[in-house]
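All protein chains but one are shown in place.
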C-alpha cells in the first residue's frame, strides 16, 4: 500500500482510534466504580451479598465479551422491546463496563486483601468502624497496588473493544476491516497495528507515571 | 428456540467447544514454554537479550491478537509464498501461542521476582551457579504462585480463541454465529454461553485443585 | 391520503435508517476516504429515501453476523445490503420483489485451469463468506457430494477468501458475481472468473416482518425506478452494464 | 477496677487459646505479661478491645461490663458505637507498629480523633503536636512513616494511641521488632508514661523493663495464667516449674 493511499485513509483510521480510546476509558471508569462495589461485596460478612457478587463475577468472566455484547444488543430487545437500548454507544459502553467490572472487582479485591492485616486492626483498635477503616485506611492504600493491574485491564479492554464492531460501532478494527475489503489487501493492518501499539504504549507510560506518583510514601 | 432444534444443533456446538478447548490448551502449553524463556531473558544480565525479550513482549501485548492472526495467516504468504503455513490449525496455534507467550512471560517474571531474594542468596552462598539456583530453587518455588495467573490467562485465551473464526477455523463462537445467522435468532447464544461457562468453571476448579496440591509445603 | 396511516413503526421518522454491511464492494463499501459509504445499494437506498419523502438517508454499518437481528430490534428501517432471497428470510422478514439479479460464480487464480464448473470442485478447497448464499450454494454441493466435507472454508469478511486464494490455501472462491467482477477488475492479472451459474439469484430489500406497508410502498418505488430508467443508470454506474433487467 | 476478666475462655475452632483467665488491673497499675510464644498473651489484649471476641466469660472496663458470652453466644448486645467507645478508652500499641503508611506522622495521629471522636481538626493537631513533643519527634511531623527508624515509628504509634486520650494503654511486644540499639528509646517513653500514672498492660520479653517498671507480672503458658506476683517474686523466686524453666531460657 503506497503512502498516498495510506494518507487518505489516515483520518478514518484516526477517528476509529479515537472511538476506541473513548470507549475504553469510559468503560473502565464505570467498570471500576461497579467493580469497587463488587469487591466490597465479596469481602462483606453478609453471605448473600458475597454470593451475589461472586455470581456476577463468575458469569461475566466466564462468558465471552462478544456474547455479552450480543445479549445486551440483540437479545434484550427480543425479550422485551422496552429493553432496547438506543444507539450503539450506550449498549457498547454498557457491555464493556459490565464486563470489565467483573475483572476489576477481582483486581480490587486482591489489592484490598494484600494490605497488611495489621492496618485493619490498628484502625479498629483506634475505634474506627469497618466503613471508616475501609474508606480512610485500607482503600487509599490499595490505590498504588491497583495501578499496574488496572493499567493491564485498560489495555486489554483497548483491544477487546474491537468486538463492538459486531454491534455496528465503528472503531479502529472495523475501519481497518472496511478498508481492507475495499483494497483486498492485508497491508492496511500494519498502520492499524502501529496505532494500537501507540495507544497501548501511551497508556503504559501514563500508568507508570501514576504509579510513581503514588509511591511517594513508600 | 425449541428444545428439539437445540438438540439437532448440539453436536455442532459440542464439536465447536472441543475445538475451542484443544486450541486453548495446546497454545497455553507452547506459550508457557516460550514465556519461560522470555521471562528468563527479561531477568538476564545481558542487556541485549533483555531488550529483545522486552520488545517481543511489548509488540505482542500491544497489538490485538486479531491482527497477529491476520499477519501470520494472510500477510506472511504475501511477503513470501514459502512462509505460507499449511491448514488452519497450525497458524491458529502459532498465533495463540506467540500471543499468550508474551502475557505468560510477564506472569512468570513476576512470579520469579516475588520469590524472596534470600532464596537466591542462600543458593548462591551454597555455591550454586545462577542456572542451578534458578532451576532447582527459584523456578520450582514459583510454580504455586504461577497457577492462579496462568489459570486466568488460560480462561482469557479460551474466550479469545474465538477470534480464529477470522481465519476460517470452526470453534464454538463461530458455530454459534453460523446457527444464529441461519436461524435469524439470537437465542442460540444462550446454550453457547452455558458451554463457555462450563468450560471456564471446569478450568477454574482444576486450577484451584492444582494450587492446593502445590501448597503442601506452605 | 394513504400516507397518514401507513408509515408504520420505525418508518415514522424523517430519516431513513439503512442497515449495510459496508465491506462488500461494489454493492456497499467505503469510499477512498475510508469513511463515506458508497456503492450500488447506497445509491438505490438514497433514491428510495427520496421517493419515500424522507429528508435524509443514514447508513448504519452492521457486520453481516447479526444484521438481521439488528433489523428486527429497530436498529434501522431496512437492510439494503445484497440480501439474497431465500425461504428463511422470506418467512422471518418482509422482502420486496427482486431489484437486482445476482449469480454465484467461481473465481480461481489465473494459473488454475482444472476448475471450469462446480462438478470439478471435488477434492478441492473452496472459500466463501460465512452466512451468505454462496455458503448455501456450497453446502448444496456438499450434499450432492460434489464437494468434500472438508472442502469448505468460511470467512467473516468477503475479502478473506480472496486473500486465502492468494496464499494458496484454497483453490477457488464462490461469490456473488457483482463482487467477483469488482475484485477481478482490480486485479486483472490475478484472478479468473471460471464459471458463472445459469440460474440467477434475485436480491431484495429486507424490511421488518411487521413493516409490510412500507415494503409494499418500496415495491411500488422499485417498479417506478425500473420504469423511469433510474435503476439502469445506477447499475451502469457501478457495473458498466444493466444487471437489473430480466428479474422474475 | 480499670480492667477485669472473669472466667474468660477463647477458642479458635477447636484450638483453646485462653482457659479460665481471671485477672484485674487497678488504676495506675503497670502489669507485665510474660510467657512463651503462642501462650495467648496477645489474645488477652485483643479480647479487651474487641479485636477478638471471647468464647465465654465476662470482661469489664472501668467497672462496666463490655463483653459477656457463654459458649460463644452473646449475653450482651453491643453496637458499633459502643465498641468505638471502648476502643477509645483503650490505646493499643502493636509489635509491628502498624502506622498508616499513606499518611504523614501528624496525619496518623489526628486521623482517629477527627473521624471517630469528631474532635475539631485544629484541636486534634494541637494535641497531636503536644504528644509528638512528648515522644521527642516533633520535627518529624510531616515525614511518612517509611522514612523513620523502627524506634521512631513505634514512638509515633504510642503517640497515635495516646491521641484518643485512653484510660488504659495496651502494649503487645512493643520492642521485639526493633534493632537492639533502638529498644531503649521506646522503653524510655513507656517508663515516662508509667510515671505519669497511666494504667498499662504490657506484653513483653524485656525482663529488665518488667523488673524496673511493673507493679505486677503475670506468667502465661498454654492459655493459662500460671503464676502472678510482684517482679521480685516472679524473677527471684518463681514457684511454678514452667515459670522457672522459661526464665532460665530467657534471662
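A, B, C and D label the chains in the order they appear, each numbered from 1.
Note that a residue touches a chain if its C-beta (ideal position, glycine included) is under 8 Å from a C-beta of that chain, and two chains touch if they have at least 3 such contacts.
Since this is a predicted model, take the numbers as computed values, not measurements.
The missing chain, though absent from the display, is touched by one residue of B:128, B:190 or B:210; that residue is B:128. Although one chain is not displayed, chain B still touches it through residues 116, 118-119, 121-130, 132, 136-137, 140-141, 216-218.
For chain D, the list of residues touching the undisplayed chain reads 36-37, 176, 179-184, 205, 246, 249-250.
The definition used in the following text is that only the chains that are shown with their structure count from here on.
Across A-C and B-C, the chain pair carrying more C-beta contacts is A-C.
Computed centre separation for the pair chain A/chain B is 20 angstrom, with centres defined by C-alpha atoms. Between the CA-based centres of chain B and chain C the separation comes to 38 Å, rounded to the whole angstrom. Residues of chain B found to touch two or more other chains are 74, 78, 186. Residue positions of chain D touching 2 or more other chains: none.
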